[in-house]
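With one protein chain held back, the other chains of the complex are shown just where they sit.
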Amino acid sequence: MSVSTVTKEQFKSFVAALVDSDQNVVGVQAKDDKFAFGELTDANALRLDYDVTILPPKKYMLPQREALMNFEVAGAAESVQPDEKMVLLGVHPYDMIAINQMDELFSQGEYDTHYMNRRNNITIIACDVVTDSKNVFAASMNSATCDTGYDILLTAIGDAYVVDAATDKGQALVDMMSGANEATDADLKKREAVHEKNIAALNKHELECKPSFLPKLLEKAYDHPVWEERARLCYSCGSCNQVCPTCYCFDVQDEVNWDLKTGTRCRAWDGCLLTNFATVAGDHNFRKKRADRFRHRLYRKGKYVPGKIDGQIACVGCGRCVTACTAKIANPVEVYNTILETTELR
Amino acid sequence: MCECSNGNKDIYLPELCTITKRRMLNGTELFMHLEKDSGEDFDYIPGQFVEASVAGIGEAPISISSSPTQKGLELVVRNVGSLTKVIHGLEVGDKLGIRGPYGSTYPLEEAKGKDLVFICGGIGLVPQRSFIRYALDHRADYGDITILIGTKCHEMRLFREEIALWEERKDMTVMETIDEGHDCWNGNVGVVTTLIPKVESHLPNSQILVCGPPIMYKFVLMALAEAEVPQENIFVNLERRMKCGVGKCGHCQMNEHYVCQDGPVFRYSDLAHVPEAI
Partner (left out) sequence: MSKPRVAIFDFACCEGCQLQIVNLEEEILNLIDLVDVVEWREAMSEQSHEYDIAIIEGSITRPEDAQKLEVIRSRAKILIALGACATIGGVNKIKNNFDLNEVRECVYGKDAQMPHLNTEVTKAVDEVVEVDFKIHGCPIEGSEFAQIIRSLLVGKTPFVPDYPVCVECKAKETICRYEYNEICLGPISRAGCGAPCPTAGWRCFGCRGTVDDPNVEAAQEVMEKYDLTVDDLKQKMVLFNTK
């Protein structure tokens, strides 16, 4: 596996060739004055200088809505297994880390073929952050840079990219790049500088403890007034769940076709902030209060999910929920810092 | 399209089963006996549940009510919503999709040689029946068996004939109560907790198995605390909203625990620091 350097022009030719090939290529593009991942049909539309996308790339592994199986009404069902291959261009380190966590969650215990098939069919070209978004705090969560999960990692240095191939799939793509030369020590130094810069800059909200301390902190915060204080303004709109790269809760629903004889069982994104997420028959809601649901999300990120994946904190500091929350209450750093400042810690 | 991927099965795909018997236990509870269309037998342990579905309508977690010592699978479904209403309309010969079994089990091994006390509220008798029948089929393995059953009213009582047979047996004790008195009822009246002081087994040394509606747990657990039963000896069978049954969808979560995987049967002492549990 190699570390090489290509000029931005050469890289664009590579993307153009990729787009022209029969591969399905997805990349970050402008959407008005924001950015989004979408199917790439023009290499010029790729914006690797983006700050953050509205939705994370999880929509390609866990789509907003996807078919799990087709069925005959009241009869048998046949599994629908996704098998489309894709090259995903421009995944930022914090999103890469989130994908790594999801891979673990969907493959551990009962293996989820739907998620894992999509994931295994995606070749990821990650890229280091060039422009910091207004609410990013990845540095506070140790996710300003990443070192696994991708097939290729790009780092912009001046008018070139350092191209780090981490897998055979990635190397095969690098082999297609004309003009790729082995990266020089100077190039690698520049890459190092980008990493250092991002570790300092991607920190618009600063967590006042190490992320690894969060599970311990939350042990003492269950009855903290912060939940009620903030959730008072919560709309239960679930935007904080929807935009989060590590939220993966889902609902399952049956849809029937017009023949009333066949249909599809689908799964769709759900969110623990939504009012009826934990409601059962008899209208008994196990998480009735807005504050209970608000707390649940921040415990999931800081304590519960880490308990399933070796202590990795399930907030990667992308800052999307901070931006998406119209009530301006969802910022995990503000919540955790409030607890830190007001809790007796030994 | 294939059913497996990299040798992994689709965990969401149900297996078709046929309803071989059905009867109403009361006005709202339907009893069903199922067999797999594949001809294989079901492989499960008392305490577990399955995801039952009618394609086109939906899927829901349903407790297993039969014991693995018998053939086939028995479920009891209460008519409360979209899917359960449709299930109530199914006839013998109709199909039901089944996934599972999922979840934790009753402590079959650990309870060996000990007295068993089952405390059942309403439909809570359904999953308990699985372990009761298992214990009766392995009668020599267990000590005294006591069953306390509380039901809202006379009409709602479940498994009446079976309970009558249990009452006739010399090797077990059954006590029933209904919340509201009734002309054709000359048994106990009052909530299920009123039966606890009448249990003759030595409660603190028994394995206590509790299942019922959410509000029941608080009172039963208080009564058991008063009787000085150690929390290690109490097992509760909990219900939550569930979608996947396999630890992915997040719906059944109760603090860090997933009821579909860590439960539905929990040792009460394991829930000491789980404020969302009871």
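Structure notes:
By written order: A and B. Residues from 1 in each chain.
Following the convention adopted for this analysis, a contact is a pair of C-beta atoms (placed from the backbone, for glycine too) under 8 Å apart; a residue touches a chain by one contact, two chains touch by 3 or more.
For clarity, every value in this text was computed on a predicted model and none was experimentally measured.
All shown chains touched by the missing chain in the whole complex, by label: A, B. Remark: the omitted chain is touched by one listed residue; of B:Ile11, B:Leu25 or B:Ile57 this is B:Ile57. Screening A:His205, A:Arg290 or A:Lys303 against the full complex identifies A:Arg290 as the residue touching the chain left out. Within the whole complex, the absent chain has one touching residue among A:Met102, A:Ile157, A:Leu207 or A:Val243, and that is A:Val243.
Screening B:Leu16, B:Val86 or B:Leu108 for touch with the missing chain picks out B:Val86. What chain A contributes to its contact with the hidden chain is residues 31-34, 36, 54-55, 59, 64-65, 73, 232-239, 242-243, 253-260, 269, 271, 274-276, 290, 323-324, 326-328. For chain B, the residues touching the absent chain in the complete assembly are 56-58, 81-82, 85-86, 89.
In this text, only the chains that are shown with their structure count from here on.
Those residues of chain B lying in contact with chain A across their complex are 1-6, 8-14, 16, 54-59, 78, 80-81, 84, 94-95, 97, 214, 239-241, 243-244, 246-251, 253-256, 261, 275-276.
Considering their complex, residues 68-69, 71-81, 105-106, 109-114, 116-117, 120, 222, 248-254, 256, 263, 265, 267, 270, 272, 277-282, 284, 286-287, 292, 296, 299-300, 303-304, 307 of chain A touch chain B.
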